[in-house]
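Following this message is one structure expressed as structure tokens.
Of the protein chains in this complex, all but one are displayed in their positions.
For chain A:
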Amino acid sequence: PIIQSMASNKRAQHEMQAHSSGGPPPPPQYPDADAGADNEEKPPPPLRKPSDSKFHQQKLPAWQPLLTARSVFPLFFLVGAAFVPIGAVLFTASQSVKEAEFNYTNCRDASGISCLEQANKPDYYRWLRPPCVCNMSIHLPDNLTGQVFAYYALTNFYQNHRRYVKSRDDSQLLGWKPGSEEPLQDCSPYRQDPGSEEPLQDCSPYRQDPGSGSWILPCGAIANSLFNDTFQLFYHSPTAGADLAVEVPWTSRGISWASDRERKFGRVKNFTGTSKPPNWRLSPEQRSADSFQGDEELIVWMRTAALPSFRKLHRIVLHNASSAADWFKDGLPSGNYTLLVNYAYPVNAFSGTKSFVLTTSSWSGGRNPALGIIYMVVGCLHIVLGALFVVIHIQASKNLRSSNNEDQQTIRPVFL
């Protein structure tokens, strides 16, 4: 019956072909009552006959790969052969990136007071006092050739906390909302200046209406927690004598994404009726005449980091600045530097650290050997597995052969 059903199937197909080859299929004819006997003899057309297409009959040609040792080991070797070099290249690229990180969390000011503790006081952070200025002598062991970027790095700072991440109002930053307009609910508690005496009373110079509780612009926790340490880097050139320190010229222009600058941060025309974020020392207008579009530090800060340990691009070293003469033309030379930090940002409460990072970059990004290592490891893993599967394949085909030799009947139970 299988043969039969196949035969009948073929016959059906044949009939269908016959139909189709002979032009369009004849229109269905219904036996007419008045028609003669000829009509009655014809069977009624198959009105409900399914289509004989390969699609309908589930006979579409299909590639049916089966994952066996034999089909897998070439793939594994191939992947291994590709991944190990990729990993090696990545690793070298990453290693070629020179980077120097200076943790200044525990630095002390000239009088030996720990800035960390100082900054932990709220009024420090709020720039009510002159910041704790700390001087850090740092040493660059290698030349940083090429474009050098200055980052600050924070650890244990959860910029990716849910309440933090959503605590912003993009419309405000775009300048779409006039200052008097209500910011998003998400910005609370840094949404509305409560207007109370404590602890924000000292904001009064920047508050238009001390009693009323005006809207904060830009609102939200992100803006409010803007990183506010400032840095100055001086190079002690070995040729220029110990006393001469050349300030490394750098700029904050270009540290933010162009797309953010152009489309996500606008110009606020009117700050009347708004308050600055309580933690800010300066009002937005003071920070940048072109606020917020010109306030690139803010823009960078507002792009919240993915992980609790992160860096933010702070400055781009200007290698062609006239003031710096030739020293920084090819990057930062190795040697001694002094990092002058206006230390205000409190990290004590969350046991965070602050660092200042000088780094170059490569096509593969910053210095991060992880990806290269992973690539190499995975590549090797593939090669090892590929080899294992070669063995398995040989073993299996041996089994098969032996069973074939024994007339296909005595297949020994294969182990494993």
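Assume contacts are C-beta pairs under 8 Å (C-beta built on N, C-alpha and C of every residue); 3 or more make two chains touch, one makes a residue touch a chain; residues count from 1.
Basically, contacts and distances are computed from a predicted model.
**Student:** Select, from "Large ribosomal subunit protein bL20c", "MTMR7 protein", "Glutathione S-transferase" or "Phospholipid-transporting ATPase", the UniProt-recorded name of the complex's unshown chain.
**Tutor:** For the chain not displayed, UniProt's protein name is "Phospholipid-transporting ATPase".
**Student:** Decide which residue listed in A:Phe102, A:Phe157 or A:Trp215 touches the omitted chain of the complex.
**Tutor:** The single option touching the absent chain is A:Phe157.
**Student:** Return the single residue from A:Thr105, A:Gln118, A:Ser167 or A:Thr360 that touches the missing chain.
**Tutor:** With A:Thr105, A:Gln118, A:Ser167 or A:Thr360 as choices, the missing chain is touched by A:Ser167.
**Student:** Give the residue, chosen from A:Thr92, A:Gln185, A:Thr272 or A:Gln286, that touches the chain omitted from the document.
**Tutor:** Considering all chains, including the one not shown, the answer is A:Gln185.
**Student:** To test your reading of the contact rule: which positions on chain A touch the chain that is missing from view?
**Tutor:** 1-9, 12, 31, 33, 37-38, 40-41, 43-44, 46-52, 56-72, 79, 83, 86, 90, 120, 122, 125, 151, 153, 157-171, 174, 176, 184-186, 188-190, 220-221, 224-225, 257, 259-260, 263-264, 279, 300, 303-313, 346, 349-350, 363-366, 368, 370-371, 374-375, 378, 381-382, 385, 389, 392-393, 395-396, 406-414, 416
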